[in-house]
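Each chain you see keeps its place in the complex, though not every chain is here.
So that you can tell them apart, the chains are marked A and B in the order they are listed, and the count of residues begins at 1 in each.
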Amino acid sequence: MLSDYEWRGYSFGLQPDVDQFDAAAAVDITGCDIYHPSEDHLTGAEIAFGGAVAYGLKKAPYLVLETQAQGNFGWLPYPGQLRLQAMAHLASGAKGVEYWHWHSIHNAVESYWKGVLSHDLTPGETYREVAALGREMAALSPYLVGMTKRNKVAVMVSNRSQTGLAWFPTCRPGETPEKNYSDFLRWLCDSLYRLNVEYDVLSDGERDFSSYDLVVLPCLYAAPEYLLEAVRDYVEKGGHILATFRTAFADEYLKIYHDAQPHMLTDCLGLTYDRFTKPENVTLTSDTMPLPADAAVTDWMELLTLTTAKALCTYRHPVWGGVPAVTVNDYGRGRAAYLPCCFSPEGLDKLLEGLLPQLGVAVGPVRFPLVVKRGISAGREITFYLNFSGKSRTVDIPHPAGAFLPDGKPIAADEPFTLPPWGAAVLQS
Amino acid sequence: MLSDYEWRGYSFGLQPDVDQFDAAAAVDITGCDIYHPSEDHLTGAEIAFGGAVAYGLKKAPYLVLETQAQGNFGWLPYPGQLRLQAMAHLASGAKGVEYWHWHSIHNAVESYWKGVLSHDLTPGETYREVAALGREMAALSPYLVGMTKRNKVAVMVSNRSQTGLAWFPTCRPGETPEKNYSDFLRWLCDSLYRLNVEYDVLSDGERDFSSYDLVVLPCLYAAPEYLLEAVRDYVEKGGHILATFRTAFADEYLKIYHDAQPHMLTDCLGLTYDRFTKPENVTLTSDTMPLPADAAVTDWMELLTLTTAKALCTYRHPVWGGVPAVTVNDYGRGRAAYLPCCFSPEGLDKLLEGLLPQLGVAVGPVRFPLVVKRGISAGREITFYLNFSGKSRTVDIPHPAGAFLPDGKPIAADEPFTLPPWGAAVLQS
């Protein structure tokens, strides 16, 4: 196993203790362990995020070396959830799924990480679902082998920035940090996930972003100058970035830059700032962007001065009111957006719906809990439809004609079909 | 002192660090330290539970070697509470009550465990109540000396099971356990207490249950096979058991059994299971048992498959709905009930009111905060009436003719009498 994750009782965020992109140089194929809440709390967000990391390490399909069968206590899968999870892994670029573990063990600390078999070593509900799934995956294999992802959005992660935010968290003196780097990373990734915008995860060692329509830079705190140069060049040549608060504040050794922030990006973003604080009773407001009424600003806010950037949103607050809160700036042939603050996930979903199209990314009509993921296998497009909810859902959106896999049942272009609770379907077109 | 208790700032549960039944072999008479909340939080539940443990160690009267006089900060007794507490100790089988301590001390960490005298070493309210109590206990002594308990219900405790649940608590990965073995033990014991069903506490080294109408097995997680055989035989010959979730899951070395659970009890209980989870939005429902509308299932739930058992209650839940939640099974000449889940104390009180009569145990009309406890001394029945509330209460229930102790004032059969707030009366009949 190479890729695992910041652990909060489950696989939550970026692994903080090692730069996995550095470590991945030593292996040929990446593998990962992904564990996550289940039952009513199954969202697929950890599968999507964790899969994007595992895929990103080598930009290639990976193995799920471990994931939950019956899981630890309180994660007993509802009927259908194990199959849904497996399809979500394949849809993210996994080329295989293994369970921890075959049978529940009778001694030692992992006794309650229950396996495909319970402690009685007898086929039960979980075994039967896994067995059926195994047959289905065998039948799917010829269609899916070698499937790769072609995402047009990338999210850059940075182990150094994670360390920087751990030292200097977003809380007042004497307070315990409520959020860390991974929270802000997931804040963005999960919003993309809910909007069905698939994303790659990129290393901060990357220089060439030309294959992406948009590069997202969440809290890229510790940014070496050569990286900032690459980012700037990318925008200048027509690329789009969406950077957040705390980006480009320090160098790769966590030494804070001593000129105008964000370092080397003031022209590209069209703004600068030298003050920031913890928001309290601050909300986002906008004349042009649709936002929920209660988009509370949380955790961190910068007080921007715009040079060439345009404010899309401003703060509402007795003192800081009117200060820009979301900006865009045309730079060279590209465009750069900046989020100087964190705010509610609902607010982010609404904002990105309006903002992403300005950054070269179309946002389709499908929203979580219906999840659509795509890949290319043998020149054919493979589309996964995943229903992360306990209600059956009709898929009633534009799609090409094709056939359900593995049985080959044809489906006409745009023909509606229904997914059962926690159901999944795979289409080839 | 031999018997003390799991300490939560007061004597809460079973002592976790030693098997006291093993340790008791070294002493002739058991003694205990019992401390507990006071003022509005005085319930007598710790006195009843702690006394049952101390009595159970030798199946004989014990000494209260330490209990609170003025207590630590925040436990100042209301008028009458010290007498009520002492009577509750005697009613539980104590043959003496000693206070920690004579006078409040002027140095060191126990300075605020205040004694019978305050730091001023001068008789005060507490001294006067204790002095009057001393005179009353001297007068009671001739009637109470040698008093023994004759309970028909036993609750089995298990230090090994306590260790097992500490290793594998009822919480999800990353969560802090909200409850431990003692919580589940007290969940059952306190419900019996509120229903005025007195109970003995039994060691898991016990083999012969023939003197009991009902043996309760709360979370008997680590159960040696010879014990399970004894339990099964007891039921077969006409006994009754009430076992809970997590019973008979592992052997005495905490190795999980690798056949159908509950190990060796599947026939006796008429059921098996291989899945369990943390309940969320699950309530109990029943066509036949009276239950409060909001009997929330908490902490742990097993998904039973019944063979010969009958479901008394089922779960209400979108996915797990309809699965049996309380069962009874006729086995041999006896009967075995099973609780595969924890639920609200109010729900348990209601359930046991209906269930105990099916298990050979009559439930009378008296409910906490009026507490009735009984013993036999010199062939006469001694009944203690204890009012654990700040309101005076009329005792208006069937009782034999007799006399109040120690003054000998006669009382006719069923004649009502009144207890003052936090009052107590002792009757001989």
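Operating definition for what follows: a contact is a pair of C-beta atoms (placed from the backbone, for glycine too) under 8 Å apart; a residue touches a chain by one contact, two chains touch by 3 or more.
Predicted model, so just to flag it, every value in this text is computed and none were measured.
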Let me spell it out: one sequence, repeated, and 2 copies placed. What is the copy number of the whole complex?
3
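Here is the rule we use: only the chains that are shown with their structure count from here on.
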Subunit A and subunit B: spacing of chain centres that average the CA atoms, whole Å:
51
Quick one: which bits of subunit B touch subunit A in the complex? Just the residue numbers, please.
167-168, 170-175, 254-261, 274-278, 280-281, 303, 318-319
Give the list of subunit A residues in touch with subunit B in this complex.
7-10, 35, 37, 39-40, 70, 72-76, 78-79, 104-107, 109, 111-112, 118-122, 124-126, 390
